[in-house]
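I have a structure here, written as structure tokens, and I will follow up with some questions on it.
Only one protein chain is missing from this complex, and each of the others stays in its spot.
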Amino acid sequence: MAIKDILTPFTAWKKVFREPVTVKDPLNDRPGAERYRGFHKNELKTCIGCGSCEEICENEAIDLVAVKGYDTKDGDSGLRPMVDYGRCCWCALCVDVCTTGSLTLSNEYTWVAEDPEEFRFVPGAENKEWDNNELGWKKPTPNYEFYGQKRQTMEELHPEERDHSFIEMIKGYSKEQAQLEADRCVECGICIATCPANMGIPEYIKAVREDDMEYGLKVLYETNPLPEICGRICTHKCETVCSVGHNGEPLSIRWLKRYIADQVESADYKRILGTDGIENNGKTVAVIGSGPAGLSAAHYLSLLGYKVTIFEQFAQAGGMMRYGIPEYRLPYNQIDKDIDYILSLGVDIKYNTRIGKDITLSELRDKYDAVFAGTGLHLGRSTGIPGTDHENVYQAIELLNKITEGKEIHVAEKIVVIGGGNVAMDITRSLARLQNQKYGRVQMIATALESEENLPADVEEVLEAREEKAIVNAGWGPKEIEIKDGKIKGLHVVKCLSIFDAEGRFNPKFDEDNKNFFEADMVVESIGQGMDINYITEDIKAELKFGPRGRITVDENIQSDAKWLFVGGDIIQGPDVIHGIANGHKAAYGIDNFLKNK
Amino acid sequence: MTNENKNHEKFLHEENKIREVKAPDGSIIKVDPLNDYFLDDRPEIKKPKTNKIVEKFLNWSRAESLWVLGFGTGCGSIEIPPLMTPRFDAFRFGVAMRPTPRQSNVFIISGYLAVKTLKRVIRSYEQMQGPKYVLALGSCTINGGMYWDSYNTINRLDHFIPVDVYVAGCMPRPEALLAGFMKLKERIKAGRGEGANEYAEKFDWYKANQKKIINDWNMPDYNW
Amino acid sequence: MEKKNKSSIVNIKSSIIDDIKSRFEITDIVHRRDNMTFVTCEKQKTIALITHMKTNLGFKHFVLLTAVDWIEDGKFQLTYILNNPKQKLDIAVRTMISREEATMETAHKLWKQIATYQRELKEMFGIDFPGSPRVDENFILEGWNDIPPYRRDFDTKVYAEETFFPRPGRKTNDPAEYMKKNLHK
Partner (left out) sequence: MKEQKNIFNRQPDRSKYPAKKKNGKLDIDLSSGKFVKLWHGPNHPGVTGNMAIELTLSGDEIVDAKTHVGYLHRGFEKLMERRLWIQCFPTCIRMCVAEPDYNEYLLAKSAEELSGIEVPEMAEWLRTLVLEMARLQSLLRTVPGQAGTLSLGIGVQWGVYLRDLVLDLFEELTGGRVYHMYIIPGGVRGLLPDGFKKRMEEVLGKIDEFVKNIENLMFNNIVFKKRTKGVGYIKPSWVNKYGIVGPNARAAGFKRDVRKDYPYLVYDKLDFDITHETDSDIFARSMIRKKELVLTLDLIRQIMAKMPKKGDIKAQTPNVLHWKIPAGETYVRSESSRGEYGFYTVSDGSTKPRRINLRGPSYTHAVVLLEKLLINANIADVHSIMVSLQTCPPEIER
């Protein structure tokens, strides 16, 4: 208790002469720091309304609401987040999880109001003063992710291993890989609307994640009776809109579907799907063609109790899936797995029966309660350029048919394929394999009207074709096949500038000065297929209506104007498998409605 | 007036229950502590002065002397010390802290209110001198905020006491709180700071709301 | 040097576990870390075990007591975490008690603060500790007349929505459903 103890506290007085620390104008002098988490901003144009922000918000502060000027379309739900500042806690998890990176926080932090109802707003849509603030919280970079951005790499055969045989090249996911891949899903469900069959994608991905294959299979069969096939060759439009793909790589939805189907033994299908002992309702339906549309219709009709008979022109079922798609992409045993299950539901199939030749459509009309036609596109189209009548000019579809049937086909040393679609890639790669077997090297050129960026074939198809040493040279219009001494010398092409005119009609423009010549002694045309509906006799045709490109007009139930006839698949939509499946599914319910009300 | 709600009886403290007491002369007196020890008048509505100039002057003086009750109810109270100390120095804006409700006219509800605190807040609010104002901080007072699904915090403050100004944030910074005071001043000067009268007018509605969630209504209906 | 420390703590721990194993029936031994182990003991022996650990094994510091509701099994798990400040070692003793008759022997005589934990458990889980000081008084809640809130069968969201007037006027759309409505053919 020294005198010091009494005096030292007074040293505080020396602070009297220090400059005051008071902020002069606190309301304006202190903007939030660079990373400050203030009020929300949203780039409405980038936002796709996936709802991840809503899902992660622990306070249920975010609602998804429709905003004027942003319509629902593929890959965009048309909804935008609305934030309730009576709930928000400014944690910015919504920003960090945002799949597109559109949502951020500004550094503005003052919002005072007398009315409590004011504190709800759609960021970006209401012209708030902080909409243009540069500063504020953004998702930290790099290596700061709430879900995996990278796909699990799918193991496939090396080009050297695969380029001379028809073994399946994609190996499929292991359990670990599939679960890691499935883990990336944010369960927004934006993909569902884009899938032609509206499959429950997030649901079956969840089944993969939770390793519940039986549930996964049930989800698959709700909308798609050909999962093994679709899991391999679907055009996976869903993946193009996947919200995870905006910042990283989209989910491998197709491979996950395949994973589920691969895990379940075909012997267990009936037990899992509960399809034993379906009661027959005594009504019969004829299905023409055992392609995806026909099989899908047959499957769902059988589940509804109808007795279905399929008429197939070839010796085996599957249609284009078997006869159009090469085995290295879709092995025949996998096709059989899906088809055998459908046939096991009590579906009859008559092989080698062609409508119009072995039995007429009117006979079917009289014998069955309803008819579904899913006959597909089996006629190859020709470019019609000079030289196409040569014997070594082939139609891709015919060649693919023959390869499937195991027939010997002509394989030249140098081949040019005209066309840039998936079928063109299929024939290119099939022929490349045959060339490898025969000559030990590949000399394939695929040429297309479309430019490199607009090639209709899937990106990976083109990539893999190139890996197999085929050349894909896009942007050329075929002019003439040069024939000398009765032998094909090659194909003359000119640069294609544009394909469609201002009205969107097919009207290619060429640069006649920019020429090229592809040497070849065999040419394959693959510029699309046409339908063969000659089996529809004139009297029936009179009952039908036809739309553009000769397609039969159907209503939303796939029902044609001849009420007993339902039409689906490539001949009305597509061409691809998944549209066929969707059509078949709809037709089944359409037929059921039609027959119940008859 | 009191002890009407049967639900409350279960939680009534022993000393507040109605009981019989023997007077020195031997007579039995019935005692209802909640009724007998407090006045049970209802709050009065105080009409503004008819003279516009006088009323304007009064409002100006009210707005420039905001005396805040030192009762931090939630997280937001941690931003009150910075506000009252040299850096933000709210005193220069006429904002001062007072320790008791009797001396203050502004109540800062600084965030969530647990049911147990709400009861004290209501008592304190009723004891404050009118005209009195309520400043609500943060999400919690607007629509429940973080604790929207909690069994022990209220979601909407305006159901229990009238609120003048809301400040968004979780929690709001001292600057935002200061902006809230500015807004409150504006409101008072414009003659809209009528919270106390609103409370008196809709007294029954407020009481019903309060009693719905405060189970042990261990106090008189109105404390002033 | 560091490695030696690590192995010595494991040795000490295993000798302690061996000691209590020889005296009490303990099951489910889970080694969470080098210096942290969870053991399960039956209800009747638990307090004796804790007392033994405190008096004979140097577990002087009581870390916490809390309960976990395993409603599926009809059990409450009580967890007593004890710390040996000298050896820097934690052992957590778990015991399962019936959910129907949720009572447990009080341990407030061992450490004073246990009385507080037991008051909280009584209020929040409805687990009774006869003889514990002030155990029947309100601790946190006031005027609570529902089932104890920390029990799993109490749904706080439903309770809050029924009781606290959530601000009306909010409506949300599920993207998938909304797109289904607008886009599916």
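The chains carry the letters A, B and C, assigned in the order they are written, with residues numbered from 1 in each.
Going forward, contacts are C-beta pairs under 8 Å (C-beta built on N, C-alpha and C of every residue); 3 or more make two chains touch, one makes a residue touch a chain.
Because the structure is predicted, anything quoted here is derived from the model rather than measured.
The chain we do not see here touches A, B, C in the full complex.
Touch with the chain omitted from the figure is made, among C:I26, C:A115 or C:M179, by C:A115. Checked against the hidden chain, the listed residues C:M53, C:A92 or C:A176 yield one contact partner: C:A92.
Listed residues B:K116, B:K189 or B:K211: the one in touch with the omitted chain is B:K116. Looking at chain B, the residues touching the absent chain are 69-75, 77-82, 85-87, 97, 99, 112, 114, 116-117, 120, 124, 146-147, 149-153, 170-171, 173.
Mapped onto chain C, the footprint of the missing chain covers residues 30, 32-33, 35-36, 38, 60-64, 66, 68-69, 79, 81, 85, 88, 90, 92, 111-113, 115-117, 138-142, 149-150, 152, 154, 156-157. Even with one chain removed from view, chain A keeps its contact list with that chain: residues 1, 4-6, 8-9, 11-12, 15, 21, 32-37, 52, 55-58, 89-93, 96-97, 105, 137, 140, 143-148, 183-187, 206, 209.
As a working rule, only the chains that are shown with their structure count from here on.
Taking the mean of the C-alpha atoms as each chain's centre, chain A and chain C sit 50 Å apart. As a whole-number value, the distance joining the C-alpha centres of chain B and chain C reads 38 Å.
Contact of a single residue of chain B with at least two other chains is seen at positions 142-144, 148, 156.
Residue positions 84, 86, 116 of chain A are each in touch with at least two other chains.
Taken together, the chain C residues at the contact with chain B in this complex read 140-146, 149, 154, 156-157, 159-161, 163-167. Residues 49-51, 54, 62-66, 72-74, 77-79, 84, 86, 116-117, 120, 188-190, 192-193, 198, 202, 556 of chain A touch chain C in their complex.
The residues of chain B lying in touch with chain A in their complex are 86-89, 92, 136, 139, 142-146, 148, 156, 158, 163-170, 172-176, 178-180, 182-183, 187, 192.
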